[in-house]
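Missing here is one protein chain; the remaining ones are kept as they sit in the complex.
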Amino acid sequence: MRYLPHSAADRQHMLATIGASSIDDLFAAVPASVLGTFSPDLPGHQPEFAVEAHMRGLAGRNHAAGDGPFFVGAGAYRHHVPATVDHLIQRSEWLTAYTPYQPEISQGTLQMLFEFQTQVANLTGMDVANASMYDGSTATAEAVLMARRITRKNKVFLSGGLHPQYRDTVVTYLAGEGGLECLSPSPEGQGDIIDHIDDDTAAIVIQTPDFYGHIRNVSHLAEAAHARGALLIVVVTEIVSLGLLEAPGALGADIVVAEGQSLGNPLTFGGPYVGLLACREKFVRQMPGRLCGETVDADGQRGFVLTLSTREQHIRREKATSNICTNSGLCALAFSIHLSLLGEKGLTRLAKLNHARAIALADALADAGLEVLNGTFFNEMTVRLPVAAAPVVEALAGRGILAGLPVSRLEPGKPEVENLLVLAATELTTDADIAALVAALKGELA
Amino acid sequence: MSMNTQGRPTTPSAVKGAAAGPAALLPAEPLLFEIGDRDHSGVDLPDVEIPDGRLGGLRRKSELDLPGLTEPEAMRHYVRLSRRNYSIDSGMYPLGSCTMKHNPRLNEKMARLPGFADVHPLQPVSTVQGALGVMEQLGHWLMELTNTAAVALSPKAGAHGELCGMMAIKTAHEAKGQGHRTVVLVPESAHGTNPATAAFLGYSVKSIDANENGTVDVEAVKAALGDDVAAIMLTNPNTCGLFESQIIEIARAVHEAGAYFYCDGANFNAIMGVVRPGDLGIDAMHINLHKTFSTPHGGGGPGAGPVVLSEALAPHAPVPFLRRTGEAIELVEHADDTALGRLTAFHGQMGMYVRALTYMLSHGADGLAQAARDAVLNANYIKARLQDVFSAPFNGRPVMHEVLFDDGFLKGTGVSTLDFAKAMIDEGLHPMTMYFPLVVHGAMLIEPTESESLQTLDAFIATMRELAADARAGNVTRFTAAPVRAPLRRLDETRAARQPRLKWTAETGDRRAAE
Partner (left out) sequence: MTTRYTTDHEYVRIEGKAGTVGISSYAQEQLGDIVFVELPSVGTTVSKGDEIAVVESVKAASEIYAPVSGTVTEINAALEGEPGLINSDPAGAGWLFRLELSDQAELDGLMDEAAYAEHTA
């Protein structure tokens, strides 16, 4: 077996050194009744080419986004990742390195995390960012818990424009805790969350651009929240939007959480992704997750270390700010490399290009007589079809067009959203794609 | 005050070592913010004019402050940074509890097939049957290897899996009107995530001491069980590298008391294909795909922590889960009241499923069992060849896949576990896990995994013996000044914590700081 270095002679030699007659002796502490008493319904070892054939067979049964016109967004976006990124993250020293607990021999990872934290802080307009979370949805849940710790209050309101699966994740994380209120879905971009804020409110959670694509102005929400001693948590699921839209930090956000997948990371059917979490300086000791900080070594040379570790579970145990003990290191690296290649000049151009493609999509849909609900959008919008959206999407998929997300998939049993379709356009969306989509929709709805 | 008596210096001493200038192949690399600037970019994108009308008046006015690099500059920056990293591809990591095994490259190739990489989680399910097939097959392997009834694939890491398993337990109790059970039993030797997870869910944690053999005593468990206990959380093999020999009786006692058994599966590498945790009586166990099933550590993630569940807990799995309807696989994203709800957006760490399944298919059931056996053989070999010079707290019994030493052998030398570890770095070795578990003083936990050859093990052993002898011979400076041959000397962690500088600003120190 190609991953196991020992020969029979090696094993014999080692057993002789140990003083055991067989490896079975080393399992003496295991009760005999459960030791090797089964034959699993699993195949034996195989050569690489056989494994590859099997996996290719499975891959071949998936319709890849690049196979045809593609308009699915809803929290994960198809962007071009420069070839340099994937090449670099496959280097041994990035791919197969461990967590940087021995900083002297992990300065690559640590310096990269310091750069990443700076990029995220600057992008979001906040004072400090951590070394990443699992993804945007769990980061949102952690931000809600963080806000409750900071304010020592319980009530939290989730906007009706928050991604339904993000909302569901927060609900699960807070199960049984009480105080969480989820406002109804707001496909038209309407929101009355400001009316709910009271003195018992710990935080309000707003996504912008929201799940339906609307851009939300959060600065008046920040004022209203702060006036009652509550925090504003802003959620961003399409990080490229910050290349064109105002930073949440400049609008008064206290905590910003985001999904970083759009930069550096392919769609990969939902994971692994990379969660971003940034906040005001004064909240830093309440942050979950890893933090990388600057320091010097014994010779006075600048270096980086994981720091403020007493927040974390391996030290604080029951009193930790979270049980998380990982960041999404390799995905954070991919994000950071892509953003370094873009620079602010490239990110701005990329964002403008996305918006331009979305304008082309919106105009084409409107010209075809379809009802686009958005007065504002970055690269995503909601269309109200005259019929239920899910069967239309299924029919178009059969013709090789992935037309977007029928909202009913994430919000079943809600007739008010049954006809809604959320579509995204990115720099990869061509005029031909848009034309094919519009033609197919017209055909389907005729 | 409560006291952790294993405080140790975190400001480097003034002891000078040999001049530690970076060698020709390992220059110190400046920060991105020192070499890039706002005008440079490594991508060619058209500069389109866009109307403002649909931005809601929220076009960005604040500075982005994001430097760019051209492609060749980016390549240099990230290649040079990478070379300041140790990695499993370049050397052994004897890290207990981490299972740093080889990361096969076929896994990477398969994960990059467009049919896996370029697929959106919310495409119609009819267009992703292959992806669901990967999940189904991976789930099958995990359930077969553990003899369990169900598997929750969505947790994004081991700790997330713990949250999932313990939430399932909590939900199960509430469904049976047993919500008054608010205590969770956790051994002293447990990893910090275990009590952190329990506390997160509102449980109070009751600690169980190990007996003098280093394992948990069923009598101690029975004494702690009661109407108020919701669950026990045990790691098996435990964090001292020992198989919990009374585990079957413990499981029985736990179930008789109306509680559930959560098993931390971090050490599954010792028993996969050889022992099935389901046969031991566990109700929930998370599996670290990035430990046992070879997915790469990536410098700190991403991981994946699927959770296998017993019949009793299966109804309380989170969404999404899979369901077969004839030829097609269905993805159940909304479930009835018994299900736990959703722990994350989308479906889980698909990229890691592809890698892990590729690994499982490569090894086969026979290969996985052999890997476990070799992992245990390797750890016992190291124990046999070091136990005369190192101090093993629970001697006599064979260990499983990892061997625990304490700092008894360093007593009187003036060398601590930390110093010893830093001296290992100077010999080209990544240190073992140190100061964990907390049940012994100055712990050194060594896990070689099955990936290390006899030659590598012998070289490791020789280095460790030489270091131990040198420490006992009184050559203290070698240890307290270490490392002197790494890209950096010991770092001032006190300063990092007292004056946190968590991002680059104009005030960030120069590459060679003044003091």
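Chains here go by letter, A and B, matching the order in which they are written, and residues are numbered from 1 within each.
What we mean here is this: a contact is a pair of C-beta atoms (placed from the backbone, for glycine too) under 8 Å apart; a residue touches a chain by one contact, two chains touch by 3 or more.
Note that this is a predicted model, so its numbers are computed, not measured.
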Checklist entry - Of B:I50, B:V389, B:I461 or B:A497, which one is in contact with the hidden chain? => result B:A497
Checklist entry - Who touches the missing chain here, A:R149, A:H226, A:R316 or A:R384? => result A:R316
Checklist entry - Can you list where subunit A touches the absent chain? => result 285, 307, 309-310, 315-316, 319
Checklist entry - Can you list where subunit B touches the absent chain? => result 1-11, 435, 493-494, 496-498
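Methods note: only the chains that are shown with their structure count from here on.
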Checklist outcome for this item: Per the C-alpha means, the centres of subunit A and subunit B lie apart by a whole-Å value of 20
